[in-house]
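Omission of a single protein chain aside, the complex is shown with its protein chains in their original locations.
For reference, chains read A and B in written order, and residue numbers begin at 1 within each chain.
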Amino acid sequence: MNLDFLNLGGYGQFVWPAFIFTFVSCIVLYVKTRNELLKQEKIFSKEFNKKQSAKIEIAKHKEVLSASPIHQTY
Amino acid sequence: MLGKNAKKRAILLTLLLLLSAVTIFLIFKSLEENIVYFFTPSEIYNKQNISFNKTIRVGGLVKENSISKEQNSVKFIITDFKNEIIVSYSGLIPNLFSEGKGVIAEGELKDKKYFIAEKILAKHDENYMPPEVTKALEKSNK
Partner (left out) sequence: MFKNFFPNKILSLSNNLLNSLLVYLILVMFLGLIYSLYISPPDYIQGDSVRIMYVHVPSSFISLACFGIIGIASILNLVFKIKFIPLMSKSLAPVGCTFTLISIVTGSLWGKPTWGTWWAWDARLTSMVILLLFYFGYIFVWKFVSSFNKANKISSIIAIIGLLNLPVIKYSVDWWNTLHQPSSITLTSAPTIHYSMLIPLIIMLAGMIIYLLIIFLMKYKTETIKFKMNKIKNKK
C-alpha cells in the first residue's frame, strides 16, 4: 500500500521530482528573501539608534525618513 | 489630471507599443512555417514545393483501427478527417499513443501519403477527468 502510493502507477518518478522541485525552490527563495530582510532591518535599526542621544539629530533624521511623500517625483 | 509631460510620455509610449506589436505580428507572420510545430495531413496535401528529404513533423489523430504492429515496427494512419497519411515507425512508443488520440510524428515524407517516422510524440487534449466519469459517459452514450 505504502509503496503503491510512492509509485503512483509508475508515474512516481515524474510526479515526486515535480513536487519536490516546486517546494525546494519556494523554500530557497523564502529563506533568501527573509535573510535579506533581516539584514536590512538590522542596518536600518542601527542607523536609527545610532543617533538617539543627540535629539536634534534625531529630529532631522525623522524628517528625512518621512520626507518622502508618495507622489513626489524623483 | 494628466500633466503636460505625463501626457507626452503616455502618447510616446502608446505609439512605441503599437509599433512593436505590429513588428512582432509581421515577424510571426513571416516565420509561421517555422513556428508551427507540425503540419496536418491537409496542410501537406495542399502544400506546393514540398521537400521530401527534410525532417518535418506531421500531426493529427490516430485513425481508429489503423494501428498494425509487426515485430519491431508499427504502422498507423494519421488523419485530420479530410486527408490521411500512412506512417511507419520503429522504436519506443509513448504510453499515451492510442487510436483516436492525438499524435505527432517526426521524420521524412516519402510521398504525400507516406511518412517514415523517427520519433513519435503523443499529443493529449485539454480534457481531464477521472476514469469512473469516462465509464459513466460511455454508458450514457450507448
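Note that in this section contacts are C-beta pairs under 8 Å (C-beta built on N, C-alpha and C of every residue); 3 or more make two chains touch, one makes a residue touch a chain.
Since the structure is predicted, the reported quantities are computational estimates derived from the model, not experimental observations.
Peer 1: At which residues does subunit B meet the chain that is not included here?
Peer 2: On the subunit B side, contact with the omitted chain comes from 6, 9-10, 13, 16-17, 20-21, 24, 28, 32, 35-40, 59, 92-97, 101, 104, 119-134.
Peer 1: Considering the whole complex, not just the chains shown, which residues of subunit A touch the missing one?
Peer 2: Residues touching the hidden chain, for subunit A, are 5, 8-12, 14-15, 17-19, 21-22, 25-26, 29-30, 33-34, 36-37, 40-41, 43-44, 47, 61, 64-66, 68, 70-74.
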